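Submitted below is the structure of interest, expressed as structure tokens.
What you see is the complex with one protein chain gone and the rest in place.
Now for subunit A:
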Amino acid sequence: MSLKIVVCVKYVPDAAGDRRFAEDLTTDRDAADGLLSELDEYAVEQALVIAEEVDGAEVTVLTVGPDDATDALRKALSMGADKAVHVTDDDLHGTDVMGTSLVLAKAVEHIGYDLVLCGMASTDGSMGVLPAILAERLEVPQVTLLSEVSVADGTVTGRRDGDAASERLEASLPAVVSVTDQSGEARYPSFKGIMAAKKKPLETLDLEDLDIEPEQVGLAGAWTEVESATERPARTAGQVVTDEGDGAKQLAAFLAERKFI
């Protein structure tokens, strides 16, 4: 049996860095260092775990992003993915979730897939909806937000911990799956993995390769528009007291003054 797994990974600005907007109100990619979204590491991990169980399984990592996004792909390759595909094109600048999902859909079809694995949300945009949109576009089942996943005999099953209930889900392949940060710690790349990654195939595609018109993506092709972005005023420094026996009393007085008690 063979199993083609495509993992969608995003290259994002480091949350620990200085994240800002550029003048055109897109994410300023120069402001903070980029990296493989930590939440997508969980998707890579689950892809590798699933692939280990199946003879002839192949894990391809896929990203849509700027030139530097190859860093994210290299990291995923060094974790153990077999090959990488990078969709990059100047016309992609400012693409919103609708455009990104279109490109990803075309790209996974180009690669060929039984299973598409995504993270639960990107750590910058964090809409958490792309996997559902991808399923809609590809016309395959969506099996999303899983904290536990397994694949056997052409069926994917998993556990989705929702707000009101925990559900067991089941769908036949091909399908789009997303996994949460509860799905299992992601492995660290080994030295051997890092060395091997340098020799693994990394294919670069542009919009033309995927039959996508420039008008369908980019800032101009977006179906939403950011009109303004303002930095949240820093919270005015509050009062800090050191507990010397009456800290709780002072705090209670503050809460009473604000009418919480």
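By definition in this document, contacts are C-beta pairs under 8 Å (C-beta built on N, C-alpha and C of every residue); 3 or more make two chains touch, one makes a residue touch a chain; residues count from 1.
Keep this in mind: contacts and distances are computed from a predicted model.
Participant: Identify the UniProt protein name of the omitted chain, choosing among "Periplasmic aromatic aldehyde oxidoreductase, FAD binding subunit YagS", "Allophanate hydrolase", "Electron transfer flavoprotein subunit alpha/FixB family protein" or "Cytochrome c biosynthesis protein".
Facilitator: Choosing among "Periplasmic aromatic aldehyde oxidoreductase, FAD binding subunit YagS", "Allophanate hydrolase", "Electron transfer flavoprotein subunit alpha/FixB family protein" or "Cytochrome c biosynthesis protein", the correct UniProt name is "Electron transfer flavoprotein subunit alpha/FixB family protein".
Participant: Given that one chain is not shown, which residue among A:L145, A:A197 or A:L210 touches it?
Facilitator: A:L145
Participant: Considering the whole complex, which of A:A152, A:M195 or A:V241 touches the chain not shown?
Facilitator: Considering the complete complex, A:V241 is the one touching the chain left out.
Participant: Kindly note down the residues of subunit A that lie in touch with the hidden chain.
Facilitator: Touch with the absent chain occurs at residues 15-16, 19, 21, 25, 39, 96-98, 101, 120-121, 123-124, 126-130, 132-133, 135-137, 139-145, 147, 157, 160-171, 175, 180-182, 222-232, 235, 237-243, 247-252, 254-256, 258, 260-261.
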